[in-house]
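With one protein chain withheld, the remaining protein chains of the complex are depicted in position.
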Amino acid sequence: MNISLDRRQFIKLIAATGAIAQTACSRPPPETILPYVHMPERMLPGAPEYYATAFVQHGYAIGVLIESNMGRPIKIEGNPHHPASRGATNTFAQASILQLWDPDRSRSVRRDGIVSTWSEWLSAISSISVEAQKNRGAGLRILTGNITSPTLLAQLQQLKIQFPNLHWHTYEPLHNDNASAGATLAFGKPLDVIYRIERANVIVTLDADFLSHGPAATIYAREFAARRRPDHAAGMNRVYALECSPGLLGTVADHRIPLSPAELERAAWQLAELIEGNTINDAPNWLQQIALDLNRHRGESLIIAGPRLPPSLHALAHSLNERLNNSQHTIQYIAPVVPPQNASLQELVSAMSDGGVDTLFILNNNAVYQAPAALEFSAALKHVRCSIHAGFYVDETARQCQWHVPLAHTYEQWSDARAYDGTATIVQPLIAPLYGGTSPHEILNRLLGNESRSAYDTVRAYWRSLRSENFDAFWQSVLQRGVIADSAFPSQTVVARPVEKSRALNDASLTAIFAADPAVDDGEYSNNGWLQELPRPLSAMTWDNAALMSVATARRYNVNNGDIVELQHNGRRLQTPVWIVPGHADRAITLPLGYGRWAAGNSGNGVGFNAYALRPVDSSWFIDGIQLRKLGTRYSFALTQTQTDSADRKPVLHATLTELRAQPEFVRIDTEKNSGAGSLYPEYSYDNYKWGMTIDLSACIGCNACTIACQAENNIPVVGKNEVARGRHMHWIRVDHYFEGSKEDESAQKNPTVLYQPVPCMHCERAPCEEVCPVGATMHDSEGLNVQVYNRCVGTRFCSNNCPYKVRRFNFLQYADRERESLKAQRNPEVTVRQRGVMEKCTYCLQRITRGRIEAEKRGTPLRDGEIVTACQAVCPTQAIAFGNLNDGDSAVARAQHSSRNYTLLEELNTKPRTTYLAKISNPNASISAQLSKPEPRDA
Amino acid sequence: MLEQLTTHARDAEQKNKRWSYASISDHIADIVLRKNFGWRWWLLLGISSAGTLIFFGAIAYLFSVGVGIWGIDIPVAWGFAIGNFVWWIGIGHAGTFISAVLLLLRQRWRTSINRFAEAMTLFAASIAGLFPILHLGRPWFFYWLLPYPDVMNVWPQWRSPLVWDFFAISTYITVSLLFWYVGLIPDLATLRDRAHGTRAQIIYGLFALGWRGDAIHWARFEQAYLLLAGLATPLVVSVHSIVSLDFAIGNTPGYHSTIFPPYFVAGALFSGFAMVLTLAIPLRHYFHLEQFITPVHLNNAAKVLLATGAIVTYGYASEIFMAFYSDDPYERYVAINRATGPYAPVYWTMLCCNVALPQLLWFKRVRHSIATLFAISLVINIGMWLERMMIVITSLHRDFLPSAWGMFWPTRWDWIIFFGSVALFVFLFLMFIRLLPAISIFEMRQLGHAAESSQ
Partner (left out) sequence: MNSRYGLLAEFRRPDELMNAARALHAAGYRRVHAYTPYPVEELAQALGYRGNRISVFAFIGGVVGGIGGYFLQWYAAVVDYPINYGGRPLHSWPAFIPVTFELTILGAALFTVIGMLVLNDLPRLHHPLFSVKEFDLASRNRFFLCVENNDPLFDNEGTLTALEQCKPCAVCQVPL
């Protein structure tokens, strides 16, 4: 181990997660922006303000409130008024604030790779515009990702009118083309689908992880979790997850059936038959039971096809939902939020190679990296006379283009965007562009010939054209609420045609499945230290991706975790380490996209392997007949959790719904042997407030949003792969996962039950950590919080040894960069930045409690329940976390702790934790045995 | 066993008989006062002082970068530093045991080994005292463990075993120093009177405090020395008991055990006597002290090893027994994990060193073969070091929640600092035998007198 090297790498990392000194002299934007209505209108020094805007991912908006402290955006919260958020966000939204402050962002116009000036660029684009006016846009093309921004779409329309010969291409690596094609098959026109998850009693998903992917994932997770609580008025739902690649949904479903794509396709068609009432002799029992269950719940069931599946299966799902009378009940159809794309990337590439492209605008798109290698995009790009890239980073595409123009971050510019249901939000800037930077609106304006028009005017003009009558009141209200009232698309009544049975997928010995990565998505977030260090679900892997495969597949190829294999398809090779995921479908491997970048920035470069190298030209999701060869070399991963077997210690108590009914107090059985152990110690009384937390394990879906929200709120440093590998990650709240499958039972091990458990500080009444601290650096405060006094800590680490939950984190080195001015700008000013050699841990967001208490004291009334929300609680899409005052009997947390499912972790140690858990309840179909028999693949 | 010891003591006196006071004084004093000390000593000094410099260099680096240079992590937040601390402090214990307990037990054979044993205690304890400070995340604030009027008006947290440790160790070092120095005063006077150079005379004279051997001074001296021995005896037991509480007070399975205090004290004497042999055997050989440090002494030390080793073995056994008898799943797992887990090699090597090999000492021939004794003493030193590491690391690395389990792998800095501390010990010991009489002169005279009068 070479320390000095470690040190340097790690400084690099810090640099990457920070920003540079310009930020110190950044201003609020020139235009008037309005604070969130519920907050005081004037800026109090130190008092944060919240601004409603939108986080935009793949074109879709998630409404957020950004906490701005003295003009510095520092924390993202969900916007309760926004349909895609309702107060929660996903991990990417949380990390986007770090992207805003990323020092690796592009800072200057570049021409042929050399720093140029804005004026040069402006003259260049005006000449392009002039020329386009002459030849009406011949040879002029634009490449973008998904666009939902009404203003931008309007501008593009105008472009097409002005320049009829112009072509507009869109490319999204995580495209939804199959779904819209399927809709066209079923309804004759592309439609977006909105699921009413909360209304569904039985849900069958076909390779559809609606908890992780798609613009509505956050809100679907909330609706899903609402029905996972046994005390829900409508009872628990039941979920059958047929998966090709393990996702969050499968791990929390009542039945997870791993199937290779071809197997899944066959199962889907068999299911259709069974629903029709036909009998199929070779259909496995579980499939017949699913069909029965669906028929039993007509109008309140739901079949969801995932984006990876061929159009035929989407069409099938539509017709089945029709058949089951679900449409308009549990499922609704709206006009596509992203207008059907005009031209594809493939067409662009062929046009480019034919020399038919004269000028190419690449707006906020990294095609050079994200396009399938087979498409040879960058080679074709060389034939373009004038290529212009506008983006946040000088990324792979920027380096291949003649011009690069820095774009302002979403939180630095005026725009608008629509949510999954069409609801529009005005995107307002929180801060003037840190590094200059323009916006797509302004670029298009210049292309259209009206140079001076700012994005602000463009957006206002667009909406004025719609809401002319007292526009200013409208404008003020939409800025303050963060949503434009009744802008959602109306639900359409459509009838799905029956679809012809067809097989699109072939059985293969090994099928590769491309997947969005839970941390870096399609690669857009590769340079984000928070996300890179966020443990990936089911593997707890950080700073890496790997070829994921099942136990059986690994055995078949005689590979183990960390073995490097070479994948080959159509002459394209890819070397990647292997990671075994219990519950993965056999005969298939998952290749997460978004890694192996070479121009991402200090954090993202060279991390993981680039799965785009194997992707076929049409960017399809499956490739069958892929060759796997073991190379004999090894690779080491950095995991935050190495042990997934609970060693019979039952940290997560769980039962089925029927067991719960039979024995409501079942959690006591496990704990009675040691519960109620007496104590020699006096009872301290906490008369004023008595803070406590409860985490509902039935609701937790293991998405890790709490971990990253905590990191953002509490200035938790990023330590890098080497330190993580040495067991020094700093997360204050971790999400443990355990695989539960009896050792004897082979198939149970292949497809184990997955148990999630978020573990923050337990804030024990009898804190073992406090007893052993020689200097009293950790102690109880008057509200019973177990507080850590950083400036008193000498770093004996005895407290961590004595913490049975191991929730304490230690600054073994100077992890937090305390010199760089810009980092101070990015950090939460209410939270101490920790020095090397001190212990730290979850504080229940003490700063938020204090702020709330002060507000209450100013008010002169006691705090109301729900007035103080911890960062993890706020972000949680499933509202699994309850926090509040235990002295207030009506508080959510007090009620939760009186639930029969309430139990404390390691109760036998008598530490009397303030944090408790609600046992996980599942609702399996009794007539399906635990071991699911899988259909053997046969050629249809 | 005591009867045995006394009879052996009598043999020792027989051997000492033909020595007169004069020759005793001269022989021992001349070791110190002679000009030329031999190339071997210089060579050893060179090596050890180089090692000492590296040690302090590593400490400088540690302070500038942080404890992250070691292999420690979460969950294994304690590593070599704490293990070394326990090991060194244990080694110290034999010295106090020899000089205090054996004095009270009137074991006169102790006389020829107590002086350097005390020196060993002093050096080992001081080095041990370094480690708790080195292992702090912010070592520059170590004094916050002291009760002093602080501007923030905060005090140490008295329930923490680390605070007990702080007092125990500092008391132990102070008392050992007093005991050792008081015993030295008459010999310093001897050196003052023997020294040829004025410089030596002045320096030894200063430290001799003007001792003249006045009969009444002798009387008070003996009373004080006896009192100190009486005080040091409970102290030596308490210190390692308190050290063991650093672990036993914690709730970590593998730490949380009532056997720890006696088990640690026995282990301390075990490793301490091993170190005494490791030092005594080369010493007597090199300085021709065979007449003072006789096979009888080595034989007795070996028997003490046998006895304490048995207690240590009992400690291991009872830990395993309690783990299964208590039916505590966590304790049981620790026991199994030690024997079969990733650190199993450490565990079994330790058992070989501390349990299996010492059994050879049952044989008289082994006890009287100097070379074998020396080898066994080295093996036990290693074994006891491994035991400390085993206790510190294997208990932590897999405690309550499997999700938080982890591993500890020492880095090069862990090793450098450990071996550096050994070098410092050797360096101090070499300086001691160069500057001070390694054997108590006046007590040898007394012994000689007793021998005469007893015939």
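Each chain carries a letter (A and B) given by its place in the written order, and its residues are counted from 1.
Note that in this section contacts are C-beta pairs under 8 Å (C-beta built on N, C-alpha and C of every residue); 3 or more make two chains touch, one makes a residue touch a chain.
Computed from a prediction, not measured in an experiment: that's the story for all the values here.
Novice: I'd like the shown chains that the missing chain touches, ordered by label.
Specialist: Within the full complex, the chain not displayed touches A, B.
Novice: May I ask which residue of B:Ala189, B:Val334 or B:Ile439 touches the chain that does not appear here?
Specialist: Residue touching the chain left out of view: B:Ala189.
Novice: Tell me which of B:Leu43, B:Leu104 or B:Leu227 is the one touching the absent chain.
Specialist: Within the whole complex, the residue contacting the unshown chain is B:Leu227.
Novice: Among B:Arg338, B:Arg367 or B:Arg445, exactly one should touch the missing chain; which is it?
Specialist: B:Arg445
Novice: Hey, which chain B residues sit against the chain that's not shown?
Specialist: Against the missing chain, chain B presents residues 20-22, 25-26, 147, 153-159, 163-164, 167-168, 171, 174-175, 178-179, 182, 186, 189-190, 192-194, 205-206, 209-224, 227-228, 231-232, 234-235, 238, 242, 245, 442-443, 445-446, 449.
Novice: To test your reading of the contact rule: which positions on chain A touch the chain that is missing from view?
Specialist: 681-682, 684, 764-771, 773, 776, 779-780, 912
Going forward, only the chains that are shown with their structure count from here on.
Novice: Roughly how far is chain A from chain B, centre to centre by C-alpha average, rounded to an integer in Å?
Specialist: Measuring from centre to centre gives 58 Å for this pair.
Novice: Hey, which residues of chain A end up touching chain B in the complex?
Specialist: Its residues touching chain B are 1, 3, 7, 641-649, 651, 723, 726-728, 734, 736-738, 757, 759, 768, 770-776, 792-798, 800-802, 804-806, 808-814, 835-839, 905-906, 909.
Novice: Enumerate the contact residues on chain B facing chain A in the complex.
Specialist: 65-69, 71-78, 135-139, 141-142, 144-145, 152, 154-157, 159-163, 166, 246, 249-252, 255, 329, 333, 396, 399-407, 411-413
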